[in-house]
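== subunit A ==
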Amino acid sequence: MTILLEMKDIHKVYPNGTAANRGVDLTVYEGEIHALVGENGAGKSTLMKILFGLEAPTSGTIEYKGKPVSFKGPKDAIEQGMGMVHQHFMLAPSLSVSENIVLGEEPKKGPLSMFRDRATERRGIVKLIETYGLKVDPDARVETIPVGQKQRVEILKVLYRGARLIILDEPTAVLTPQETDELFASIKALVGQGYTIIFITHKLREVMEISNRVTVIKAGKTIATLNTKETNPEQISRLMVGREVLFRVEKQPAEPKEPVLSIRDLHSVDDKGAPALRGISLDIRAGEVVGIAGVEGNGQTELVEAITGLRRATSGSIRYLDKELVGKSVANIRAMKIGHVPEDRQTTGASLTSTIAENLILDHYRNPEFKRGPFLNKKKIKQFAKVMMEIFDVRAQNEEVLAGSLSGGNLQKVVIARELSKNPKLLIASQPTRGVDIGAIEFIHREIIKRRDGGAAVLLVSAELSEVMALSDRIAVIYEGEIVAVLDNTPELTEENIGYYMLGLGKKHREKEGAAQ
Partner candidate 1 sequence: MKTEKAIYLELAGIAFAIVIALLCGFAVILATSAEPFTALSSLIVDPVSNLFNIGTILNKAVPLIFTGLSLAVVFQSGVFSMGAEGQLYAGGFLGALVAVNIHGLPAWIHFPLILVCAMAGGALFAGIAGWLKAYWNANEVVTTLMLNFVAILATSYFVNNVFKDPASGGYARMPYISPDLLLKKPIPGFPAHTGFVLALLAVVVVYLLLYKTKVGYELRLVGKNSRFADYGGIHTNRVIISSIMIGGALAGLAGIVEILGVHGTYKDNFSAGLGFDGIIIALLARNHPVGVLIAALFYAYIQVGAQTMQVGSDMPREVAVIIQVMLVLLVSSQAIFAFLKQKYATRQKAVK
Partner candidate 2 sequence: GKANNNTSPAPGGSANAPAGKKINAVFYVNGTLGDKGFFDSAQRGMVKAGKELGINVKSVEGGTNQADWAAGLESLVSSKKYDVVVVGTSQMIDIVKDIAARYPDEKFIFFDDVIEGMPNVYSMLYSQSEGSFLAGAFAALVTENTELKAANPDKVIGFVGGMDIPIINDFKAGYEQGAHYIDPGVKVVASYIGDFANAPKGKELALSQFNTQKADIVYQVAGGAGLGALEASKNVGKYSIGVDGNQNPLYPGNVLTSMAKNIDASVVRALGLYQQGTLAFGTNEVLGLKEGGIGLSKDDLYAKYVPKSIQDKMTDIENKLASGEIQVKSILK
């Protein structure tokens, strides 16, 4: 095995004083898939940004193909045959797919190569798409395509530039299992053609499935590099977190009581006015977790928004305890002890430029308890935030820290803390563990079960089928805006069973009958 890349004793101190890397070593062989794992904030992305020339290391050396390199910017790295798919999308939304792919390396024509050669551009991209089987419409504007396709565009960008070493920073965080499978197939094909991959993920299952070797980083330092074949998820997680992590959610059988939420024949439309919900009926009872399974884009988002008042229902009813939710304002609904963990914590679930405390009091600032005369009661708020941070193990200096400077896992804990702090009778959790590390996942899962056992009704929406299966007592499968099946989560239930309904191949529905009563 030849060494392709060697990073030695990398240190990085950000201008604000954060020491993100404090002596990381990383060795990557040619033609391998090298997984990089570590908790949120361990310094993985930072290390990769340094490699790619986006950040300058404070100290340390990088050898690439046997020669020491120091990149002044991504341009140098790209020239050396590196490509990086970033953790957050690096796409210009109003440009087309093909414009995004060729950005900076456009085919040119005309006098002085002044103009874009759109014909060549298009041909090249069509060929690229065919070669790697990454299907996406080259003429679509990026803002109009779903996340899975955006991820493909990111990979196409890298391939278009002829990269041989490809860095993938949490590429699967936003993908559905199907999309992940497709991505893995592409990655394997690439490796077969001699490409080298560095792969960052929080999902150890994926590490085991695809990587050759794995490097574990903790608090900015390399802990170990292991051959995947010779290790197991338990060992990796122990190295990452420093303790045992339970992968299975420990829970007792549910003891469901009266229905808390009864949805009947709910219809609604998406942002563009197309029908998104076509007659949803579903009951959720106190003390149970109902998971929604489905391929993304089948109405999950709209369903959650309709319940929480963010989207208008065109018809149907949503009864919560003895009240009708359809037609109520968001503020009214939030005041009824309904907790909502939204799917996108960065844009919807938190205000990144506000402090942790300001994020936490979203439901309480109207509350007389948090007021003193006409003013907000600073002391009370501070105290409240401190307690919440303590209970939910939010790791930050204090409650005045800006939410945006928290790692993904910690930010998610803030969101969960806020939504649970009102003791919800109904908890709606959308993608509650997307992009958070295994320690945090364990914590969040435990909280959800704790609420269920405390008598709350829980609606769980997740793209991770395994998460749905691990937490739910019943699983409702959504397909094209309809609930096509509601299944009891017995040990016999398999992913294949559910997948059958997710692809719209069959129907099995109980609440439909309930609706007819």
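The criterion applied here is as follows: a residue touches a chain if its C-beta (ideal position, glycine included) is under 8 Å from a C-beta of that chain, and two chains touch if they have at least 3 such contacts; residues count from 1.
Behind the choice of candidates: all candidates are chains of the complex that A comes from, given by their letters.
What you see is a predicted model, and the numbers here were worked out from it, not measured in a lab.
A.B. asks: Using the touch rule from the top, find which candidate among 1 or 2 meets subunit A in this complex.
C.D. replies: Here subunit A touches candidate 1.
A.B. asks: What residues on subunit A touch candidate 1, complex-wise?
C.D. replies: 13, 15-17, 19, 308-310, 329-335, 340, 342, 347-355, 358, 361-363, 365-366, 371, 374-376, 378, 400
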